[in-house]
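Every protein chain but one is kept in place in this view of the complex.
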Amino acid sequence: MDFGSLGLSAGPLNVWMVWILPFVGALIIPAAARVSKNSSGYVAVAFALASAVSAATLIPLALHNQEIHNQIPWISSIGLKAGILADPLAAIMTNVVAWISFLIFVYSLGYMKGDRDLMRFFFWMSFFIGSMQLIVLSDNFLQLFFGWEGVGLASYALVGFWYRDKKKDHVGTEGRTVLGLLDYYSPTQAGMKAFIMTKVGDIMMLAGMFLIFAFAGTFGFRELAANTSWATAMSSQNLLIPAAILLFGGAIGKSAQFPLNEWLLEAMTGPTSVSALIHAATMVKAGVFLVARLGPLFFALAAAGLNMDQFFEVVAWVGAITAFLLATQGMVHTEIKKVLAYSTGSQIGYMMMALGIAGLSRQFVDGYTAGFFHLISHAMFKASLFMAAGSLLHVVGSRFMTDMGGLRRLMPKTYIFMWAAGLGLMGAPFITTGFWSKDAIFGAVYQSGNTWALPIFIMAVITAVMTTFYTTRMIGMVFFGNKSKHVEHLEKDGYHVHEASPVMWVPYGILAALTIGVGILGLTFEHEIHNIFTTYLSSTFGIQSQVGAVATESQQLLGGFLEGVNPIALTASLSAFAIGFALGYVFYIGRFADPAKFVNSNIVFYAIHKFFLNRWYLDALINWTFVVGPLYLARGIYRYFEDKVMEGFNLVPEKTMAGGARILQSTQTGISQSYLYVFGAGILIVVLLLFI
Amino acid sequence: MVDAVFLALSVLTIGSAIVALEIRSLIYGSIALMLTLSGIAGFFLLLDAPFVAMFQLSVYVGSIAVLILFTVMLVRRELIFNKIEDKRRRYAGIGLMLALMLGIGMIIIGSGMKSIETNSPSVDYKKIGEDFLTYYSPALIVMALILASSVVGALTLARREDMTNDQRAD
Amino acid sequence: MTNGLIDFVLVSVALLAIGIYGLSVKRNAIRMLFGVEMIINSANLNLVAFARFIPNSQGQTLALFSIAIAAAEVAVGLALVIVAYRMYKNIDIEDFRSLKG
Amino acid sequence: MQYVLLQAIFLPLLLSPVAYLLGKRLGPNAATWFTFGILAYCTAIMTLASVSGTYEEHYPWTHQFGEFGLVLDGLASPFAIIIYVISTVVALFSKPYMVAKFTAQYEEKMSAQKQVVGDGPTAMVESSSLKTYVNSQIGIYFALYLVMAMGMLGSVLATNLIEFYVFFEVMLIPGFFIIALWGYEAKRRVALLFFFWTHVGAVILLLGFLAIGLNVGSFNYADIHEHAIPHRILALAAVGIIVGLGVKMAAFVVHIWLPHTYRAAPTPLNALSSGAMLGVGAYGFFRLLIMLLPGEYGHFALFLNLWGVATMIYGGIMALVQDDIKKFFAYSSISQMGYVLFGIGTASTLGLSGSEMLFVSHSLGKVILFLMVGAIILQVGTRSITKMGGLAGKMPITATCAMIGVLTIVGIPPTSGFMAEWTMFNGALQTAIQDGSTVRMVSFALGLIATVITMAYSLWMIKRVFLGKLPEHLEKTKEASWYVTGPMMVLAGFTIVIGIYPDIFFNKIIPFMKGLVGV
Partner (left out) sequence: MLDFTSTPIILTLTLGAVGVIIPVISAARKEKNDSLYGGIAFAALAAAIGFVAYQIISKHVLPAAIFSKGVLANDMFGSFFAIAMLIVGIMTTVGSFNYMKGRANPAVYYSLIILSSIGMVLIAYSTDLVMLFVAWELMSIPTYVLAGFLKKDPTSNEAAIKYFLFGALSSGIIIWGISLAYGLTGSTNIEQVIAGFSHLSPDMMPLAILAVGMFIAGFGFKIGLVPFHMWLPDTYEGAPPTISALLAAGTKKAGFAAALRVIIMGAIALNLNWSLALAVIAVVTMTFGNLAAIRQKNLSRMLAYSSIGHAGYILIGLSIAPFSAIGIAAALFHILNHAVMKAAAFIAVAGIITTLSISHIDKLRGLGRRMPITSLGLVISLLALAGVPPLNGFWSKLMLFGSAINAGASVSWAPYLAVAGVLNSALSLAYYGWIIRKMYFEEGESEKRVKEPKSIIAVMIFSIIFMVGIGVYPDPFIQFAKSAVPALTSLSAIH
């Protein structure tokens, strides 16, 4: 496509505009809201569209492997500059972000209709994508961190959007406790939790940034890549890998990876469009993007002979563990958004796994592409799923899947779109993007040749089984079977469960269609990205991809059609899908067996189910260790140390002074003789003093 | 070398000092004090200072002690007898007295003073007058002021009729 | 002189100590004045003794000043005692203890 | 320009009787705007003077103790400007708050009298006598206020140890009176406590000054060179200065006066104290320790750093468990001063710059938050956090500004707090790497962890005050008046502008600190 002919050519201004426009929109929204209460939504959509169009002009950069790097003075007293860096990576990412958020904005117009705080909502939404675009387009760590925290802030504000803490906005089952702590979160608490937990990652990232700055004297990505003497210096002090891992800590926090994964579930208290935005386009993708930003740099260092293995191993393992961990939990929960949230975390784990494993293999670009491809496809189907789920919530008025059931006739469009997007999540063979991207990850992992490859691969496959299972379960529970009591109750009251308005279903319809559409062209698409990244990595970082032996082997096996697809990975992927789907079908679509009975039939199953339902006790343990425990401790310190010991600094002088005064006063008896006696004794004392 | 006169004077002086303080009757105490002061005058004579001794006798024995005696007689009869002191205070006082005697005495005995003796002739008392009029003349003026102030002050304090003239009630 | 300086000074020390004893034990205001007199006299004895042994006239001069001042002091002191007596009908120092603490 | 700084310092002092008279004759509005006018004028001329670089004035004073000089350099000007800016805007805020306070006190007094006398005078008489009461009180208040502002500025501009000390003490006296006259609860005891502690701190500081000045033979900063002082004295002097300023900054262990004071003081004084007065302590570290005794600073830097860490963590933990919102912010201020101390202990250009910047940003943020406290006390009438909730809907402007304030305190971009914190922590890390010091590494890490604590308590406070369910008794709450929200918005704007473009202050601070560390 030639965008130049449309009058849109990529220049620095476009790039700036991509992230500035949403902020401008955010600033205009309050003013607009004064004019008309509903105008804020339209302003936001308009600016989101403008930003998306600006982003679209950057696509040629990706296609032609160009980059725009533009700087302006900022903190000149330290010699820091602000700048934008639009390279192929950023160009692709910014489009994903921009367009998906645009669709979500449109969806929000319908979803949020009638809310009393529209202005605030759209302000923060615009702020959110502005910050995300800032992350994507920054050319240095510091500026990136602005966006990074902006995203955190916006998520805080939006997760806790319904700050009045009504019962329906909570997440979790009321009254349910795990290890004595409520597993029931209000929006405000969830927002706080999200912000603080991600902040833990952020400070790690800050520490990593500072470590690198201390050696390199710059925050700029390009400067860091251009001259790597800093890395050698750091490596000689054994600081390089810690710094890299600390930076990855930021990604762990933002992308809700183990062990900072727990905030993501409670973040479901926000409006669903917010969840869609967080999970598909902005917040959690920021972490992946950061790793994608830095991965090549570190790999280039590794290629230059520095030992970076531990870093990539950590990334891969964190990804694998997260993927597995969250998938297990996704299988048992009954809140639809929560299931989706688990799946997000799990899928992000895949991406991390791929990016990590990329660094461990000779074929860096394979894993890199796989991870990034999965990011794109995940963005599409997860946004779609969330918006569809929002629609369901909107219509049914309950967040529990047990309150739905049998909706396939009442909401046919949503039913179809959800199947499409759900298949994407499951990785339905050959027709969905999810399949191709997951397959690419399996392939990359399998081929990496690392010692850890096999266990990670096995975990990935098991996770895939679980993914398919819980997706099937979700769709089955929502659309199949009989209508739940809740829905019947609603209908008895004269409420007709119906399809949501077009403004809502069109956006997720588009994305669902894309999931299938791109899926059909999946391999070509993957190839295209692969090519882009191959050139990008080699030209920018000097990472040469070797067209290795494995690839040729696969070519031999399946011919040109499946070029680049690893047969074992393919087999694993297909069988995982089959097993998962079959299980899900048995329990939830076909309803041949009652899952509850099945679980209760066996103490082992029951225990496992409870273990998963209690989120592996992770949330409770974290709460005990870092929230409740310290609070008790703080109270103790306050009561027994601050209020007693430290207060002594006030009381002891007061008491001693009063006591001393009393004693001294008692010496002043008023009797002259005793005075004179003291005088006489005083002479002796003074003389004695002088003799000393 | 301690001769008998000195010894006698010492015993007289110190003994009568103790008596002055300890005897129950204040009147006898006053008389004992007179003896002490006379004893001091005796010492002055022993020290070849007849002028000072004279002065001592006239001022102390002659006026001060008499003044005290009169005052004693002014007060009510029962007051001129000793009230019994607190025993603890008394022992503590004796302790302090002994401590002072021992302390200062030890310092003095331990110092080089013990070897000081003299055979030089005593000073002419005319020299005293010369001192007064030359070197110490400002002090003499001040001395006059002291006496004036003490006389004025003592009179003012002791005057009875003022009590009624005082218009303010304090 | 047959007696050494130290003999006189020791007598003087004894008198000083007795005077202080009188001041710090006796309850009767007049007897406390006795103590004061003893102390001043002990000092005078010292002065004259030193003046004899130096030998020098200044000590005697000072003794004369001292005697005069003592007279002035005693006059004032007695006046105060009289005022007190008029007020309290008493000269017991231990009763004069309204000021304390 | 001549006599600019002299004007800036002494105009408030000389005009304070006028403020008193205006208040007494014409009432709160006149006094408020008069005070505001004076301070705004002084701020303006001072800012203008500072734009063109270092600006100095010198006047003869005493032979023994040196000249009376005033200097506005890269170190002093951010402090000076922020102190006067804070004083200026808090003057506006004082009006509604103090009038409400006076009225409450008057009613209390009247009801106490009624109990004694029986039936009181009619409502007519009462309202007119209330007016005279309020007028006279506001007059006194603003007179004291001006003196306090002058004291704070004076210590920052001083060029002489004794001059510094004099101003340092002068600012205590109005504070003492304001607490004692219009405080809460045990106001008199606390006023004495406040005065006693800070005075003890000040005199310990004075000992340090004397040790330096007398050995050097001059108390002027310019004449003081470290090598002229015997070693033993030098260490003592440094300890004196550190302890004295530590008390002022309410560092851990000697912080104990601050929670009491903040609980009892009227809110404008809290704002002024936290936003400006504590800063004088921080300024003292730069000017007196780092500039005058660089060698000793070298010895004590690590200690200060660790002390700062202890303070920031301890203050944060204590803030977590407070229910009284004023006490909450008291501990929060302690924690923030821990940050500043941490930065002071970093011994690197960026760390020191960040530390100074942190104070500026702390001022902005904490004053916003104290104005918020004032707004809540005025509008809601309670200070117990547990009795609040869901106020965001009722007081949107206050809530928004408070959020910005919290972000500033926590150090989230794009507020000035972030700019301060990152430079500071960066500096800390640089020093740690340069020295290869594990202790510094650990303190750096703990410092970062402290930011999480800060965030936890701040957000928790926001959650409990502004978010959640609205208790029934707060249904009728209204937004605060413009006297409160106006200053808040101005300051909120400031912190964001500085957060995005920190060079406003950094281009003064950083070159100065470079020179400092270079020495």
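Should a chain be cited, it is by its letter among A, B, C and D, assigned in written order, with residues numbered from 1 in that chain.
Please note the rule applied: a residue touches a chain if its C-beta (ideal position, glycine included) is under 8 Å from a C-beta of that chain, and two chains touch if they have at least 3 such contacts.
This structure is a prediction, so every number in the text was calculated from the model and none was measured.
The chain not displayed here makes contact, within the full complex, with A, B, C, D. Residue-wise, the contact with the chain that is not shown comes from B:Ser111, picked out of B:Ser25, B:Ser63 or B:Ser111.
Only one of the listed residues, D:Ile45, D:Leu130, D:Val203 or D:Val497, touches the absent chain: D:Val203.
Taking the complete complex into account, D:Ala180 is the one of D:Ala158, D:Ala180 or D:Ile376 that touches the chain left out. Looking at chain B, the residues touching the absent chain are 104, 107-108, 110-113, 134-139, 141-143, 145-146, 148-150, 152-154, 156-157, 162-163, 165-170. Residues 61-65, 109, 162, 165-166, 169-170, 173, 180-181, 188, 192, 195-196, 199-200, 203-204, 206-207, 210-211, 213-215, 230, 232-233, 236 are the ones on chain D that touch the missing chain. Although one chain is not drawn, its touching partners on chain A can still be listed: residues 657-658, 660-662, 664-665, 667-668, 670, 672, 674-676, 678-679, 681-683, 685-687, 689-692.
The working rule: only the chains that are shown with their structure count from here on.
Chain B and chain D have centres, each the mean of its CA atoms, that are 69 Å apart. Chain A and chain D have Cα centroids separated by 39 Å.
Shown for chain A are the residues that touch two or more other chains, namely 673-674, 677, 680. In the complex of the two chains, the chain B residues touching chain A come out as 89, 92-93, 96, 99-100, 103-104, 107.
Those residues of chain C lying in contact with chain B across their complex are 1-11, 13-22, 24-28, 30-31, 33-35, 37-38, 41, 44-45, 48-49, 51-53, 55-58, 60-61, 63-65, 67-76, 78-83, 85-86, 89-92, 94. Listing the residues of chain D that touch chain A in their complex gives 193, 253-257, 260, 317-318, 320-321, 350, 390, 392-393, 407, 412-414, 418-419, 422-423, 425-426, 429-430, 433, 444-445, 448-449, 451-452, 455-456, 459-460, 463, 466-470, 501-503, 506-507, 509-511.
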